[in-house]
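There's a structure below that I have some questions on.
Of the protein chains in this complex, one is absent; all others appear in place.
Now for chain A:
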Amino acid sequence: MSATRFPADLAALAPLRDLVKQRADAAGLSTSRGYRLMLAVDEVATNIVLHGYQENGLEGHLDVSVEVTEDNELVVCLEDDAVAFDPRSLEGPDAEDLSIPLEERDEGGLGIMLAMDGVDRFDYERVGERNRNTFAVRLKE
């Protein structure tokens, strides 16, 4: 599986989304599910660039690969060399938090919630010195 390399910079978000969208379309994913997958990858990539790399004074890359597996899943794999971070460790807002009026709302955690809710399966692994975030959506039989 060959990966596409992007600089760990917020300017890479748009081309990264384009890649995911193009592959989702090619795999026959519906517009709305393709959008949610693209959003999920974008939110996690944004976190990696801002909190994994920039806050720690690091520069590096995002390596992205997209494939359709034998189990008929579209799988996006996002790897980086930033500090270890498992997005699942962030506690996103729950239903009660989301019912709070906007003027009193804590704005944190929305991105990670959208990422986790936007795919059928999300996995994180630390592989050697790398972070690997995996996003999977089921394709129709």
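Everything below uses one rule, namely that a residue touches a chain if its C-beta (ideal position, glycine included) is under 8 Å from a C-beta of that chain, and two chains touch if they have at least 3 such contacts; residues count from 1.
Operating definition for what follows: contacts and distances are computed from a predicted model.
Missing chain, UniProt protein name: "Anti-sigma factor antagonist", from among "Heme chaperone HemW", "Putrescine-binding periplasmic protein", "NADH-quinone oxidoreductase subunit F" or "Anti-sigma factor antagonist". Taking the complete complex into account, A:Leu39 is the one of A:Ala8, A:Ala24 or A:Leu39 that touches the chain left out. Contacts to the hidden chain, counted on chain A, fall at residues 10-11, 13-14, 17, 31-32, 35-36, 38-39, 42-43, 46, 49-50, 93, 98-103, 105, 107, 110-111, 113-114, 117.
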